[in-house]
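A single protein chain has been omitted; all remaining protein chains appear in their positions.
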């Protein structure tokens, strides 16, 4: 229809899958880490904070290379995952999701952390006096109040995951149907003279998807915000 | 000293310069855009929001390519800038700063926007009744209260700028001493046999700088937060 | 005078060493800017301040030539390369010349991947696909290829043992101790691997640029290029 | 100086529809929780844009829906003390107090040190609002509004969080403000002692509407409003004039119906005052009482007797040109044979006319 071959459509499907899984799977950890960084002081807090930011600081290829070394089949973590759970990440779409998730993680955590820092701790104390355990305070008061930040963080992460290229291709290569995401396909098109049009079509699709997600998140975010402001 | 040649040290200096300039120069616009997105409803708000997020969604090479087409000396904006102001961005460190700034912009804006959304509008009304114009309310109440978000956004942007590679090399190439930032230099080292060690040294330097900035921002942020909590 | 050389990334270090020798001899200065050939070609089309372009493949040089962006007559082949099949680990047997009888797939266990550069986009990948096709093995292997974004990344996959075998340039294989060469693909199995160079149409110092290319084609230049594993034109 | 408010506005199910004028001095908005007091104040400050109507302050139109006038908040010069303090958390107490000066670059007559001393917050100047107690924060908020040199002070239950002693210190200061330069004050309160003391004008609100408005003397001594205001708080506010100070600390006042003796009032002879006499503090005697500690006995005539459902009777007593209110039991009224026109005596203990119930002339 658009002059794109079936491989390109595979890439679209795969990118969606990878980005969604990366965002969803990293969300619980992202919330936990954001909360710990915003609220707790513990030994290693600064180390955790640094680790979270690393993927942002490092050139993506370096992150991809480190992932390869750690999570590849020969890597210590990769071997352990394979032997213990039978999970292989290298050259799999799951590895692409891991790479995208890690690259997007700092964005997700920062957004959620800011939201945690904005929650009025007096509301949490009030919940405590009403009999809510720490965990209940968290789930019934804190979490609903950070919802806008969680939405913002998730959409940032999703957008980043849709666009991630360097770490992904370095870690899981480009295997059509398995690890060839939209950015990999775009990159390939751009390497050859005359590939620009196909690349631009894919760019348009990618942008369309991400903007739809963005619009959805704005809409949900606005609804959540009005609820919290309380009209 | 570390086995790095003068070119590599040039890259370190240049990366610092590019990242700092990119962060500082985009900060005013970032604050403005974040404020508009958080507080105003205007026609084109969704378009602005989408535009801000685009660099996140697009693979970096695509962003770089679009920048090259727009701001290259043949590009419409590049030609205009050159003819009107005598400014050339393409293949200059200023172009690298533009690329880094654009790539970091969504991160900066999101962080600041969340902070704006968390400011209690009742404090702003109170300032209004005390005679503060909208602008004064903004500078004397809103801005100080969003300071933690501004710090968070700036450090995210700085870290991202330090790690930015794809858009930069695509837009301004990899000219040592002019546009070769740390990530580009790492790329160059990784393209050649035996370059890994030099690449790792650069990675370490880059990480060190970004983590120092991160620690500084955490420290400043904590101080600002205590001030605002008011102990 | 000073020139800027836009060099395909894989040629960067060799060119830098040549540049140093050239600078010593002529008192000129050369800055080597390494990046992908496609990136560099597009940048030259956008007015990049390059005096010399060294491409890793012929297509992008053709593309510039069609657009009259290089100085006619300055184009020449600077160096050549060979394509090899490599495996992880130290050498066990001497390299062979690869023929249709050589079953590449036997190195791949269930789930293993053959590391190559992007087979439709990056020169090393394109040449590799041609070679496997002419050896009649592409059909069988196509679905088992892990395509890296550049040939160095393919090399890294094999070096780390993530892929047991891969297809890279001889120059890459020579410098990586964690891999060994199983065999060399015959020149006839793929288009010649040529690195063309030319002076750009907008070169600020065309004379020096021409001189640099000449130096690359001189014996002194050839010696350096060969020390990096490149072949040189007769 | 006067304030004219005539606005309509909907907030969900709640309909605000008020129309009142506030003359110079203190106008108290009085009404139950949720009756719309804060909404009215917000409209005057420009924080709520009414659906329709007009707001004028001293001839200046702040808002006119029909004419499309809507003066921005910061040009309205309203000093607003909010129901919640709304201090700026990032500024110290001192910076909060000086905020208005900083933004308007005007230095009015108000003095930081004096204001802080009055409010008892001198020791807190370098703290931030997070480190203040509830009452301290509210006092800082009052100081911040006072120091903004406004054209009108809007005070939304400003003293609710304060103890009596502190209130007793702040009220005279508000009175001085009211009297000096005629700064108009719109004051939301639940407390009729405050109302009686401060108000020149009283606006009673109920369910978004103005029930009744007028001088507090009239309203507070209106037997019809006794139930709305609460039995304990009904009473008369009558004008008086200081005549002399005796050596034993008693001040003599002239009222239209005779003389009153009060614990020393710091006001020069000749000063006009208002005194509040709660209905429950007035006894009725048919003969002049003797041997009793009450210093104040006024001859009165019963103007009306209003029997409620309960055991109480509200008597309106004509004393010279003024009306007093008295609450007596039905049993007493019968025992004393009280009827309209009966001439009798109003007995009030001197200390029952308490210092906090004495206000300037307004």
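Chains: A, B, C and D, in written order; residue numbering restarts at 1 for each.
The working rule: a residue touches a chain if its C-beta (ideal position, glycine included) is under 8 Å from a C-beta of that chain, and two chains touch if they have at least 3 such contacts.
Since this is a predicted model, take the numbers as computed values, not measurements.
Novice: Among D:162, D:253 or D:273, which one touches the chain that has been omitted from the display?
Specialist: Of all options in D:162, D:253 or D:273, contact with the hidden chain holds for D:162.
Novice: Among D:47, D:186 or D:328, which residue is in contact with the omitted chain in the full complex?
Specialist: D:328
Novice: Go through chain A and note every residue touching the omitted chain.
Specialist: That gives, for chain A, the contact residues 122-123, 125-134, 136-137, 140-141, 144-145, 227-231.
Novice: Can you list, in ascending order, the chain D residues touching the missing chain?
Specialist: Touching the missing chain: residues 11-13, 31-34, 38, 83-84, 120, 123, 127, 131, 133-136, 139, 156-157, 160-166, 168, 190, 192, 230-233, 246, 248-250, 261, 263-264, 280-281, 283-287, 289-295, 310-312, 326-334, 336, 347, 349-352, 354, 356.
In this text, only the chains that are shown with their structure count from here on.
Novice: As a quick test, compute the distance in whole Å between the mean CA positions of chain B and chain D.
Specialist: Computed value for the inter-centroid distance: 57 Å.
Novice: If you average the CA atoms of chain A and of chain B, how many Å lie between those two points?
Specialist: One centre to the other, that is 20 Å.
Novice: What is the distance in Å between the mean C-alpha positions of chain A and chain C?
Specialist: 35
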